[in-house]
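One chain of protein is taken out of this complex; the other chains stay put.
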Amino acid sequence: MTATLRHAGYVVRENPVTAFAFALFFLFALCAALGPVLAPYDPFASDTAEALTGPSAAHWFGTDQLGRDILSRIVVATRLDLGIAVTSVALAFGFGTLAGLGAGYYGGWIDGIVGRGVDTIMAFPLFVLAMGIVAALGNNVANIVYATAIINLPIYARLARAEANVRRSAGFVEAARLCGNSEARIVLGQLLPNIMPLMMVQVSLTLGYAILNAAGLSFIGLGVRPPTAEWGIMVAEGASFIVSGEWWVAFFPGIVLMAAVFCFNLMGDGLRDIVDPQRRT
Amino acid sequence: MRRRDFLKRTAAAAGTAATASYVFPARAQSHKDTLLTLSEGGPNNLDVMGVGTNRPGYEASWNTYDRLVTYGVKKDADGNDHYDSAKIAPELAESWDLGDMSVTFKLRKDAKFHDGTPVTAKDVKWSFDRAMTIGGAPTFQFAAGSMQKPEQFVTVDDYTFRIDFLRKDKLTMPDLTVPSAVVINSELAKKHATDKDPWAMDWLKNNEAGGGAFRVEKWTPGQELIYQRFDEWKSGPVPKIQRVIWRIVPSAGNRRALIERGDADISVDLPPKDVAEMANDKKLTVVGSLIESALIYLSMNVKIPPFDNVKVRQAVAYAIPYQKIMDAAMFGRGKPMFGSPGEVTTTEWPQPTPYVTDLAKAKQLLAEAGLPGGFETTLSFDLGYAVTQEPLCVLVQESLAQIGIKVTLNKVPGANWRAEFSKKTLPLLANVFGAWLDFPEYFFYWNYHGQNSLFNDMSYQNPAMDKLIDAARFETDPKKYDEEVEGFITIAFDDVPRIPLFQPWLDVAMQKNVTGYRYWFHRQLDYRQLAKT
Amino acid sequence: MMDTDNAVPLLAVEDLGIEFRTRSGTVRAVDGIRFELRRGETMALVGESGSGKSVTAYAIMGILDGAARITSGTIVFGGLELLQASERAIAEIRGRELAIIFQNPRTALNPIRPVGKQIADILLRHGNVTAAQAPSRAIEMLAKVRIPDPERRARSYPFELSGGMCQRVMIAMALACEPQLLIADEPTTGLDITTQAVIMDLIAELAASQKMATLLITHDLGLASEYCDHIAVMHAGHIVETAPTVALFAAPHHPYTAKLIAATPGGAPNLEALAAIPGALPDLRRVDLPLCRYSERCERAAPACLDRPLPRRAVGEGRGVACHFPL
Partner (left out) sequence: MIVLRRLATALPVIAGVIVVTFLLTRALPGDPAVYFAGPAATSQAIEEIRHRLGFDRTLPVQFLDYLQRLAHGDLGTSLTTGQPVTTELLTRLPASAELMLLALCLSIAIAVPLGIAAAMRPGSPVDHACRVVTTAGVSLPTFFTGLLLVYVFYYLLGVAPAPLGRLDVFDSAPPQHSGFYLIDSLLAGDFETFRAALGQLVLPAATMAIFTLAPLARITRAAMLGALGSEFIRTARASGLARHRIVFVYAFRNAVLPVITTLGMVFSFMLGANVLVEKVFAWPGLGSYAVEALIASDYAPVQGFVLMMALLYVLLNLVIDLVYGLVDPRVRLEA
C-alpha cells in the first residue's frame, strides 16, 4: 500500500499535469458539494434590467437573457452535470462489470447473451444511440442518465469479461475455490478486487465522456427542463447570442464544460500511470 | 453599448473582408433579379390541400397557384402595404356577380397554367371538388365558408363558374381568398391520378400544377426551394423579380448574420431580440406588423383543480410579470394585452385585459380561494416556440413562486405538442393562436366555445358565453352584434380561463433595396409585389 | 595464436560500465568489465539471466535502449572506438562488420514483412547489391543456411515458419554481409533440443568457413564449453573469471564458476554434485552493494569482500579471476 502511495506520489511529482487535474477535480467537487453557497447570486433570479450584460466586476461571466448571473448558474450546474455523469457511470460500472464478470467467469450461455447484447450496443454510434434512447424514453434527466449508462456499459462489460477470463484459472482463484468458497464469492471477493484498479482508470475516462454526452444531448434539445442550469443547455441558449456579439453567454459554460471533461481525462491518464505503469497509452 | 460596437466591428469585418473576398466572393450584388429569402423551416408539401401541409407549404402554394379572388391592398399605420380585408379583388376571376344565394365568376380568358393549358371553369370545379372530397384541413376550411357539397360548384361554361350557397354566410367570399382555395391544372393532375389516388395527392405533393406568378424550378425538401417567374402570368402585373431562392436556415443566429452581412435579401422567423436590434440599427428595413386575431397567452385548464376556481385564475393573472416578459422575452416586439383601465367598450379583438402585475392582490385572491400556501403545477410550452416561450415561462415561474405557486416547466417537442395539447390534460400552458379570418366571434368560436374544439385548451364551457358567440356569428344587426361581442369578451376577462399576454408582431427583415413587401393574413411572403432597386 | 594479425584483438572491451535509470532507482547493470576477442576466435559470455551479458552485447552493438547509460569504459572494434564513434559510422559497421542474432527468433523478425525482403533490406543497406540483385541474393542466403525451397520461403512471413526456420533466417540476415564478428545472444532459447544442436552446428560451421569471430551469450555453460574456445563468466554485472574452456573446467578459480560447473549436468560427476547455487543475484539498485557482488552468496566470503576493491588478477595464460580468495 505504501509502495502504491509512494508510486502515486512519484507520478504526481513527475507529472505536474496530473497534479493539476487532481486540483481541478477538487475544485469541481467543491462546486458540486457547495454550489448554491458558493454562487455569488441566486442562479434563478431574473433581473431584466441587467439582461445580457458582459463580464464585469459585478458579474464576472456576464448575465444571460433574463439577467441571471452566468457564473452562479455555472457553479450551481456543477452538481447536476457531475451528478448525471457520476450516476450514469456508476450504473454502467455496476451492471457492466457484473455482466462482464459473469460472462468471463462462467462462459457458456451467459457469455453468449452478454456478448450479443454488448455487440448490439456497440453496433450503434454511441451518441446516436443515446439520442434514440432519450427521445424514446422521454425528455428528462433520469433518461439521460440511463442512456449514458447504457452506452458506457459495453466498455466495462468487455474489460471485466477479458480480465475474468484470464484470471479464471489463476492461482489465487484456484486457491479460493479449493478453500470451498462459493462461485459468486470468488467472483465478487477475488476477481472483482483484482480488476478494480484497471476499472478505476476507465471510470475516470468515461466520466469525461459522460459529461460530454449529456451536454451534447441537451444541446440538441434533449435535456433538462428550464430554468435548470446545465452547461450544455447554457451553451445552446448562448449560441443564438453569439451573432449579436453576446459571446459570453455561450463561452463561459462551454469553457467550464471543457475544463471538467479535460480534468477527468487527464485524471484517467494519471490514474493509469499509477495503476498500470507499463501501458503508456 | 457593446452590442453596437460589435455590429460595427462586424461591418468593419465585412469591409476588410474585401481583402479576403477573393477567397469567398460575395455574389449577392450581381443578382439584381434574384431574391434570396431565408426562413427557419421549409414546405413539407407543395399541395396546400395535402395532408399535414405546413405554413411554409402555404407560401409555396400562394406564389405558384392562383385563386379566384384575393384581397385588395391598403397602407398600414407605418405606410407599409397591408392586405385589405374589406376589399375583395380579382385574381383568376375578372369579375363576379354576388347574388343572394349564389355567386357567379367570370374567368380571365387569357389565363394559362404553367404548361400552357388555358385555365377554365372545369379546373376550378375539379379543384374545389377536391377540397370537398379529400377531407382534413381544406374540407374544414371550405366548410367555414359554408361550402360543404360538390353540388354547390357549377361549371356554367368554360369561363363562367358559379357557387350556390347553402346559406347566406358572410365568410363565403373571404373564404375564397385563403390559401386552400387554389385552382389546380386538372388535366395535368388527372394524368397522375390513380385508382387508389383519384385526386393525385401523391403527385401534387412533389409537383406543382398551378398557374401562379411563379413556378417551382427546383425543390430540395428541408433545404431550398427555387422559383422562376411565370412570364405568361395574367392575373396581375408581372412580378419584377425573376427568380426567388428560398433557403431553409434553421439557426436564427445564422439567419441574422446572413441578412446583416448582405448575403440574403429577406429573412423571416426572426427572434424578437434580433428584430429589435436590427430595427434599431437602421441598416436594414424591418417591417413589423401586428398579427391580426393572434395572441400569445397562458391557458389554465378549468377542469383541473385548483384552476376550476375563478379566484385562483385571477390570482395567476395578477401574478404575471407582464412588463418583464415584454422586455426580456419579447424585446418590445408585441402589443401589450394587459392593464386596460376600464370596461370592455370595443369589439376590437384582441384587446387588453384589466389585469396588471399586483402580487399583493394575487396573494389575497389565492387566500380567498383557500390556498394561502399556494400549490404545485406544471407549465407546458412548445419547444418549437422556445425562443420566446422559454424565457416567458421562466419569468412566469419565478413570479408565481413569489405567491407560493411552485411551477415545473415542461418543454414539449414539436409534433408531440399537438398530441399533448389535444389530450387537454395540461393544467397550465403557454401558447400562440392566430386565426386566418379576422372576426372576434370566429376566434371565440374556436377558443372559448363549449363545443370544446382542439383550441379550447382551457376546456372552458360556459353556456352564457356560448349563447353570445353563437348569436354573434350570424347576427345581422350591428348594434346587437357589438353588444354580443363585448359581452363575451367581458366574460372571458372576468372568468379568465385564459390570460392574454401579447398580440405578436410579424417581423420581416430585408435589405434596404427591397421594396413591395405586403402583409398577408396567412403570414407568409408574397413575392409577386417584391422588387429590388 | 602467434599470428601477427591476431596481435591486435578484433574486439576489446575495457572497463565497461552501464547503468539503467528507472523510476525505482538506478540499476548498475554492468560494472567495469573487460575482455578481448581475436579474429576467428569463439568466446562465450556465461551467466545467469540478469547478470548483464545481454546488456554487454547490446552495448557492443550500440542498440541499448534509451534508459541505459554507459558510465565508463571503451569498446574498440577493429580499431574503431565504438562509444565515441558517430552514429553514422556505427550504422555502417552494424550489420556489415558486426552482426547479432537474438533469442526468440520469431519475435525478432518483422511479423508483417516477408523474410526474403528482410534479408534484402540489409543487403541493400550495405551497398553490396543492387535492388534487382537483392531478392536473388536473399534466396542464396536462405539456401546457405540450408532452408529447403528457399525461393518459396523467401516470400513467407515469420509466422508461417517454425522457430528453427526463423533462427536460420536470422542467421542468414546476420551473415548476409559476411561480418567479422557475430554475437549470438542465446540463439537456441525457445527452440527444441534437436533444433538447438542443428542451429549451433550451423553457426559454428559458418563461422569457421568465414573465419568469423563469435561471441556466444548463454546461460548454459555446457553449450558454451561445447562450442567456444574461451569462456567469460559473468555475475551481477561483473566478469568474475575468464579462461580457455578446457582450463576453466579443469580448475575453476572463482567460487561462482565452481558452483556453475557443478550445476551443469554434463560437467557434474554425479547427481549429488548437481547443486543449485544458493541465493539470488543481488538487487543492483541497492546503494550499499558490496564491492564483491557475489559475496552475499559466497561460502568463502570474508569482511574484506564487502569493501575492498576487487582484485583482477591474471592467473595464467589468458586467464583472469576477480576474487580475494580464489580457489
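For this structure, a couple of remarks:
Every chain is named by a letter (A, B and C) in the order it is written, and numbering of its residues begins at 1.
Following the convention adopted for this analysis, a contact is a pair of C-beta atoms (placed from the backbone, for glycine too) under 8 Å apart; a residue touches a chain by one contact, two chains touch by 3 or more.
Since the structure is predicted, the reported quantities are computational estimates derived from the model, not experimental observations.
The hidden chain, counted over the whole complex, makes contact with A, B, C.
The omitted chain makes contact with just one of the residues B:190, B:205 or B:303: B:205. Of B:249, B:278, B:344 or B:489, it is B:249 that touches the chain left out of the display.
Considering A:52, A:74, A:114 or A:133, the position touching the chain not shown turns out to be A:133 (whole complex).
Of the residues in chain B, those that touch the hidden partner chain are 9-10, 13-14, 16-17, 20, 23-24, 27-28, 30-31, 34, 36, 41-45, 50-54, 135-137, 140, 205-206, 220-223, 245, 247, 249-251, 254, 257-258, 261, 263-264, 383-384, 413-416, 418-419, 422, 453-455. What chain A contributes to its contact with the hidden chain is residues 17, 116-117, 119-120, 123-133, 135-138, 208, 212, 215-216, 219-222, 232, 235-236, 239, 242-243, 247, 250-251, 254, 257-259, 261-262, 265-266, 269, 279-281. Residue positions on chain C in contact with the hidden chain: 58, 61, 63, 65-66, 90-96, 99-100, 102, 104, 107-113, 121-122, 125-126, 157, 159-160, 170, 173, in rising order.
The definition used in the following text is that only the chains that are shown with their structure count from here on.
Ranked by how close its mean Cα position lies to the mean of all protein Cα atoms, the top chain is A.
Centres computed as Cα averages put chain A at a distance of 45 Å from chain B. Chain A and chain C have Cα centroids lying 52 Å from one another. One simple way to say how far apart two chains are is to compare their mean CA positions; for chain B and chain C this gives 91 Å. Counting partner chains per residue, chain B shows two or more touched chains at no residue at all.
Along chain A, no residue makes contact with two or more other chains.
On chain A, the positions that touch chain B within their shared complex are 44-46, 48, 51, 54, 65-67, 139, 221, 225-227, 239-246.
On the side of chain B, the complex with chain A involves touching residues 2-3, 5-7, 9-10, 251-254, 256-257, 260, 271, 273-274, 277, 324, 327-329, 383, 387, 390-391, 393-395, 397-398, 408-411, 413.
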